[in-house]
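The complex appears here minus one protein chain, its other protein chains still in place.
Going by the order they are written in, the chains are A and B; count residues from 1 in each one.
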Amino acid sequence: MQIKITLNGKPVTAEIQADTLLLDLLREQGCYSVKRGCETSNCGLCTVWLDQLPVLSCSVLAARADGHAIITLEGVPKEAEAFSDYLAKEGADQCGFCSPGLILNVLAMERELTDPDEEQILEFLSGNLCRCTGYMGQLRAIRNYLKSRSKHEREV
Amino acid sequence: MFRAKEYVRAKSLQEAYDLNQKRSSVLLGGMMWLKMGRNDKGTAIDLSELGLDGIEEDETEFRIGCMCSLRRLEQHEGLNRYFGGVWKECTRFIVGTQFRNTATVGGSVFGRYGFSDILTCLMVLDAQVELYQGGIIPIAAFAGMKYDRDILVRVIIRKDGRRAAYTSQRRSKTDFPLIACGLARKEGIWYAAIGARPEKAVLVTAPVTEEPFEVQAKELADRFCFRDNLRGSGDYRRHLAGIYMRRLMEQLGEEDLECR
Partner (left out) sequence: MERTKHYVGSPVIKKDAKALLAGKPVYTDDIAPADCLIVKVLRSPHAHALIEEIDTARALAVPGIETILTWKDSPQKRFTMAGQTYPEPSPYDRLILDQRMRFVGDAAAIVAGSDERAVDRALRLIKVKYQVLEPVLDFHTAKDHAVLVHPEDSWKSLCPVGADSRRNLCASMTDGTGDVDTVLSQCAHVIEHTYHVKANQQAMMETFRTFTTLDAYGRLNVTSSTQIPFHVRRIVANALDIPKSKVRVIKPRIGGGFGAKQTVVSEVYPALVTWKTGKPAKMIFTRYESQIASSPRHEMEVTVRLGADEDGVFQAIDLYTLSNTGAFGEHGPTTVGLSGHKSIPLYATPKAYRFSYDVVYTNTMSAGAYRGYGATQGIFALESAVNELARELQMDPVQLREKNMVHEGDVMPAYYGETANSCALDRCMARAKELMHWDDKYPSRALGNGKVRAVGVAMSMQGSAISNCDVGSVTLKLNDDGFYSLMIGAADMGTGCDTTLSQIAADCLCCDLDNIVVHGVDTDVSPYDSGSYASSTAYLTGMATMKTCESMVKKILEKGAEYLERTIGDVDFDGSEVFCLDGSGRISLQDIGNRVMCNNGKALEVTESHSSPVSPPPFMVGMAEIELDQETCDYKLVNYVAVVDCGTPINPNLVRVQTEGGLGQGIGMAMFEDVTRSEKGQVYENSFMQYKLPTRMDVGTIQVEFESSYEPTGPFGVKSIGEVVINTPSPAIAGAVANAAGVQIRELPITAEKIFRARAALKNGG
């Protein structure tokens, strides 16, 4: 079947099977940032935005995305870099395999929560697993990033 | 692995219902569980464009569409205000934000999973489900029904003045519950449900008595049966059930005092 989606701001027409998962479609479309870490909706590596909401692309049928807007990490390079520079500064990128999903969810969190406290941050991001960092370096990066953003906002 | 030959985005409930009468058809919820087993299906029916993804609130009830995400449930102000935050408490440990953005109330309830926090919570609120053909029935009855080919359209929670509390214990924070306990109190009656026993939640009611909460809680807990699975033994669950029921009673008691 044929679907039309808006992928990272651009209209895309794709030929898919009824049971193609969004994750597989996105990788076929060259969005290699989208990773698969499990088959059970547990790891958060495949996070993308479906109409701006972070979802697990391993659990969404590509067909269901027909007519909707998808954003992957490739679609928000500037916003991603603004945060990921903080990750890099902490050395919290490590193997990097979980980073795209985490970055997208951090940006989604920023949009959704105002001035979140630590518990809110941890809860919002609990579905993003990481096996390298023990999460502390990521948390430092998130805190520093959010601090810089609120400072930036005040200045603006 | 999930396999389907055809995908149909239903234009009406009738269309969805008709398509779903074939044994090989399947109604899509959030796809969270569906894609895990070995599932070879004919037609995958998507209800996502039937306007069933919201929560409507009026004077008497909340009507939750079957395609409403768990995340909406978690964040819905009206629901949480009316029921003292139980909806946040019973959803926030379910895997992660992205999971809850995709998982649906309909999928969660229709599956009647043993581990379901949602089902447990709905039971103590004496919620109802609206079936396309079967009409409106109490959730406790629905939980006991066989899987059929009807469509779960909505979940309805009445504003009947009850207050509820919810708690669960998990081995790790976002794991399935080892035990899930819900309790509500209305007009001198306890409404208790325990899920992840590991069987699915069932509803038990009892009059509120003058006995200490510990005794009442134990009596309530003893009316449930418990079994072993990977996450815990039946014995341990029984032990926990008494404790959590007592704590929920205390919580509701305290809130009573605060209200006064």
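Miscellaneous remarks
In the analysis below, contacts are C-beta pairs under 8 Å (C-beta built on N, C-alpha and C of every residue); 3 or more make two chains touch, one makes a residue touch a chain.
Note that the structure is predicted; figures quoted are calculated from it, not measured.
Shown chains touched by the hidden one, complex as a whole: A, B.
Although one chain is not drawn, its touching partners on subunit A can still be listed: residues 32-35, 37-43, 45, 72-74, 77, 80-81, 84, 87-100, 103, 122-123, 125-139.
On the side of subunit B, touch with the chain left out of the figure occurs at residues 1, 36, 96, 169, 171-176, 178, 230, 232-233, 236, 239-240, 243-244.
One rule holds for everything that comes next: only the chains that are shown with their structure count from here on.
One simple way to say how far apart two chains are is to compare their mean CA positions; for subunit A and subunit B this gives 28 Å.
Residues of subunit A touching subunit B in their complex: 1, 18-19, 21, 39-42, 44, 47, 53-56, 58-61, 63-64, 66, 105, 108-109, 123-128.
On the subunit B side of its complex with subunit A, the touching residues are 1-7, 9, 28, 30-32, 35-36, 41, 44, 46, 48, 92, 95-99, 101-102, 173-174.
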